[in-house]
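The other protein chains are all here in position, but one chain of the complex has been omitted.
Chains: A and B, in written order; residue numbering restarts at 1 for each.
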Amino acid sequence: MAEKKAEAQPKTGSPILEVNDLGVQFWVSDEWWMAAEHLDYTVNAGEVLAIVGESGSGKSQSSMSLLGLLPSNGRATGSAKLNGRELIGMPPEKMQAVRGNDISVIFQEPMTALNPVYTAGYQIVETLRVHLDIGPSEAKQRALELMRLVEIPDPEDRFHSFPHQLSGGQRQRIMIAQALACQPKLLIADEPTTALDVTVQAEILKLMRELKSKLDAGIILITHDMGVVADMADRIIVMRAGKVVESGTAEEIFYNPQHPYTKQLLEAVPHLGEGTDSEAFGGSIDDVEASLSDITSDQASHADDPVGAPDSAVGGDGLSEAGAADMAVAEARAQVTAQDRPDIEMDSTETYYHPGSQADFSKPSALQLRDAAIEYPAIGRKKAFRAAHHINLMIAPGEVVGLVGESGSGKTTIGRAALGLLPTVEGDMVVNGTSIKGLSNKQMRPLRKEVGIVFQDPGSSLNPRLPVGESIGEPLYLHEGMKGPELSKRVEELLTAVELPTSMRNRYPHELSGGQRQRIGIARALTLRPKLLIADEPTSALDVSVQAKVLDLFEGLQKEYGFACLFISHDLAVVERIAERIAVMRHGYLVEIGKSSQVVSNPVHPYTQRLLSAVPVPDPQEQRKRREARDAVLEATMNA
Amino acid sequence: MSTDNDKQNALALDEVGDNAIESKETEGLSQGKIVLRKFLRHKGAMISIVVLVLVAIFAFSAQGFAGIPGWWKFSHTASGPVVNPGGAPTWSFANFFSLGDHPFGQDEIGRDNFSRVMKGTQISLVVMFIIGIVCLIIGTVVGAVAGYYRGWVDSVLMRITDGFVILPVIVVGSILGVLVGGANGPLLGVALGCILWVGLARLVRGDFMSLREREFVDSARVAGASDFRIMFKHMLPNAMGVIIVNTTLIMSQAIVLEASLSYLGFGIKPPGISLGQLISEYQTSFATRPWLFWWPGLFIIVIALCVNFIGDGLRDAFDPRMKTIPSWRKMKKAERMAQKEAK
């Protein structure tokens, strides 16, 4: 078996997979419904072919059809040849020998794609032993090798871990190890990093690049993220509604797109560093080396650091102006940093204030968090969980502040606490001049007029049993007792404001598209003309082109209504576009806050640096430069 | 499974062509109407509903109800002359088109079995519905309160349900039957309803707990809705699926439970009458007068089966994941048909 493989492994550049007129159909309500058609492409050894498209473009289903893994009501037509062997219509027994052996798959959700009742090691061993005639101990040795290959720490321990004991990134590594087990000729990566945080995504992308050169297999990368495409792809296919609209090399697609849809798609992608005059952090290796020397060596000279020292000096000034007693911590910080560029440990939990961003609680504000700590209350025997510690944050009236962080950083917690949905247990939380700490739901009610929220998942944030008009009108009914035609008029005005036709008020949420639902969500939040709006990842569930439209709308409304906004997101590029200031959270602590341009081009906290350098930008050449920087930062902050 | 997503996503795509979909001025179907439409397509449930309604109409009209006289010539208490030897049914396969005076036969003292079975069906149906309603009310309120407030309220309510779950319903039912059993059907129904609500309460609680985490509940709270409004205007309609389906399933258990208790002598007792009580009364005559055993049993089974199928249809209709994936054969067949038409 092993010898056969060695000789069958094609040389770099020779075509592995040839797809001709591939189509996928689903049997839905008594007719075949087209999911993809007329696909023609080839994949060469050692090459990454990216299939790009938004949801519903058929990119995933067409690739699954190669393996015969369509749902029972799906069928594939046309031809797909793997080294000359026809895959479409292959009998199941033969297909089983292809799956996992010649073609393997990396799925999107590492959490659900691994069987929860078997250990990680067992699942790799299983793949090996299905296709190769080897004994358990040899398979275990190979599995451990694979785990080392995908850089899992302590492979011997992790071998016996169950999936739920591993982190998301480790699970995805196991998934990759399993996919690579039999040295496949073709690897299908179906949104391999979509479910992961951006820094984990960066690690996985780095790993996949390294493996690509080692293994010499063809890779089909299915994704919607143009940044990931720019980072990985050699050639690109753009799909829309089941059809290929454009294909070409990465350079062709990115720098000279022909089809209007491709252009539109590329324009819609927010690009990190767009909002600032200077380049975003991580644009070149020099950038990183400068800051790395900070991290690694205390004695390093900072002469070549262009902005660090003066910035810090101003920071000290700003602080002395504030002078509040509860600022003691920050003050101590400022004294240290007054002389030098701040030298912050990765695990530092103190907040670094860029100049002009200190919380000055004497000024009028839409939202103030004064040394606030927020807890998820205890339920039954489950202990209370403190999700945010010592947060000092202020949002001026009419200001948009972006709050970024990875999953579990506590960013959503702050948003929910500002709405009184979670209790502030220490410090104080002041919304529009009133402290909401310790208020009951009833006491909160009059205050709710002035705060609105837009949720992440537009599907879940609207009551599925109410027509959307009723959802929008509910706050008016509850707070102003508005009813009948007057209410209808207001609802219609709001719908017009979010650029939806007034007839839509009688529709139910499930009849609307994601973008439309999110517009409804925004309309609802703005019903009472709130002074403060909490936007919790409002666009992360949307496709890029829809996201761009919703962001445009949002910006327009913000200018018109003039509300202050806490914009919570994991996507730095989106936040940079929309927010005046950016606050960065990590593990429940606010680690850095400053003007968007300051944070993006001159981050101080190592975590922010790591975060920034991990973001892939939709531009292959720029991304190539950023990649070096990214890998250097990842290397330096590996154990963080 | 994925196809539906894809369909939805295909809709989402229209956003690209900006608001193309919006030109359609159709007023949308509410969730309730979608459920109804799915339910109406469930053949088993539809047949069951028809059968159940027919049985109910027959039972109530034949013997009369609440003082209104029925159309059947015999009363369930009056005994008359025994027509066939041993009281055998006058209606049989050999003689299919003539019902005769006593289509279901007579008992040993000449009472008409048809009228007794119809009367028994009436009472059993009434008891079943009362049990259903009592369960619906208690189960929903307890489940909703426990799931919404959580914490100690939940702990206390769940310990109470534990107490009910620890013993089989038939045991507690028998004890309650000793207390309230007799000729009074509705009272027995209420008593049994008071012990059967537990399962429903647990399911409603679970549903409320997960609904509570949904963002629309938060968004209602942010809009300024009170707890009461959130629970009843926002969460309850979304929990209706669980409530309706499980109340139906409880009702199918209920009719069998009532019959069993009456059979054991702790439910409806003579002179009261119910399907279970009839079987109990005639069980010893199985060898000699089997029709007295078969008919009431058949009606219990038909009613319970119908209610079960209705419950199944409701469950399918309410389950958003439920999609009828056609069999391979059906797909091929439909395709051949389509090709023929194309020619």
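Here, a contact is a pair of C-beta atoms (placed from the backbone, for glycine too) under 8 Å apart; a residue touches a chain by one contact, two chains touch by 3 or more.
By definition in this document, contacts and distances are computed from a predicted model.
> So which of "ABC transmembrane type-1 domain-containing protein", "Putative sterol carrier protein", "3-oxoacyl-ACP reductase" or "NADH-quinone oxidoreductase subunit K" is the UniProt name of the chain that got left out?
The missing chain's protein name, per its UniProt entry, is "ABC transmembrane type-1 domain-containing protein".
> Considering the complete complex, identify which of B:I268, B:A304 or B:A317 is in touch with the unshown chain.
B:A304
> Determine which one of B:T140, B:S174 or B:S219 touches the chain that has been left out.
Going through B:T140, B:S174 or B:S219 one by one, B:S174 is the residue touching the chain not shown.
> Just to verify: which one of A:S65, A:Q178 or A:S365 makes contact with the chain not shown?
Of these options, the touching residue for the absent chain is A:Q178.
> Which listed residue, A:V105, A:M226, A:I344 or A:L393, touches the chain dropped from view?
Looking across A:V105, A:M226, A:I344 or A:L393, the contact with the absent chain belongs to A:V105.
> Write the list of subunit A residues that the hidden chain touches.
Looking at subunit A, the ones touching the missing chain are residues 67, 69, 92-93, 96-101, 104-105, 107, 109, 112-118, 126-127, 129-131, 134-136, 162, 164-165, 175, 178.
> Name every residue on subunit B in touch with the hidden partner chain.
Residues 1, 159, 162-163, 165-172, 174-176, 178-179, 252, 256, 259-260, 263-266, 276, 279, 283, 286-287, 293, 297, 300-301, 303-305, 308-309, 312, 324-327 of subunit B touch the chain that is not shown.
Just so we're on the same page, only the chains that are shown with their structure count from here on.
> Flag every residue of subunit A that touches subunit B in the complex, lowest number first.
Going by the criterion above, the answer is residues 26-28, 30-33, 35, 54-58, 61, 71-74, 240-241, 261, 264, 379-380, 416, 419, 421, 441-442, 445, 448-449, 451-453, 455-457, 460-467, 471, 474-475, 478-479, 499-501, 503-504, 506-508, 510-511, 513-516, 521, 524, 527, 543, 545-546, 549.
> Quick check: in the complex, which residue numbers of subunit B touch subunit A?
Residue list for subunit B touching subunit A: 1-16, 18-19, 21-22, 25, 27-32, 150-151, 154-155, 214-216, 218-227, 229, 234, 237-238, 325-326, 328, 331, 334-335, 338.
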